[in-house]
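Left out: one protein chain. Kept in place: all the others.
Take a look at chain A:
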Amino acid sequence: MTVPFRMTGGEVRLDRRPVLRGVDLTVEPGEVLAVMGPNGSGKSTLIRSLLGLIPLSAGRVELYGVPPSRFRDWKRVGYVPQRLSVGGGVPATVREVVSSGRIARQSRFRPFSAADRRAVDRALEAVGMVHRARDSAQELSGGQQQRVLIARALAGEPDVFVMDEPTAGVDAASQETLARTLRDQVAEGRTVVLVAHELGPMEPLITRSVVLENGLITHEGAPPRPRGECARPGHDHVHPHAPAEEPHLLS
């Protein structure tokens, strides 16, 4: 039986600097895996290399048993990038962005079908953005933009979600919406891999977590509970001891 993701001895170098230094990770179907760790520990690099977006310098990775370069069944994968990438230089409506999540299920010559439209409606409803469907995605708040990116992945009806910091800079209401959406997806048997600094309302959903430090997995099991000062609600979790160089490349 093939698992969604299997990485063995995964190493990644960016600008000759090692970012992942030998990661073994298998993600089973139906798991909700949280990838945690300080800024610059390689979390984002790890999940992007699981998808083949960043090439490995050593080791191997398989998506449903196939290396990413030969993988063809991309409709099974829903990738939610970090929020900064909403839109480009031209406005796009919420509905346009979410509809583009159907692309892996569409063929070049077929017009947008009723099934496509229904999937987009369901995705908009799940994240509570139906009333903003005709608005420009760029004009939304951070939390609402994050909901749009998640709805884009939902619209593709994938089997596995890969999410890069879906809760970073997101208001409490949007975090609740996100947790509720994920719970429904998990109940339907979907697999989730997400990078998070703080789990917030998603915590009860997480079935396993790995903690990355310096490009290595240093903890695996139940998510580490915040203790002491870190457990205080609204605590802004920072790691002054983490390597600060070029965090934008890694986090």
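Quick note on the criterion: a contact is a pair of C-beta atoms (placed from the backbone, for glycine too) under 8 Å apart; a residue touches a chain by one contact, two chains touch by 3 or more; residues count from 1.
Simple rule for what comes next: contacts and distances are computed from a predicted model.
The unshown chain of the complex is recorded in UniProt as "Metal ABC transporter permease", chosen from "Molybdopterin dehydrogenase", "Metal ABC transporter permease", "Insulinase family protein" or "Serine-protein kinase RsbW". Across A:8, A:39, A:93 or A:207, the single residue that touches the chain missing here is A:93.
From the options A:51, A:196 or A:212, the residue with contact to the chain not on display is A:51. Across A:28, A:135, A:176 or A:203, the single residue that touches the chain missing here is A:135.
Listed for chain A, the residues touching the missing chain in the whole complex are 48, 51-53, 71-75, 77, 79, 81, 85, 87-93, 95-97, 100, 103-104, 106, 108-109, 134-136, 139, 152, 156, 162.
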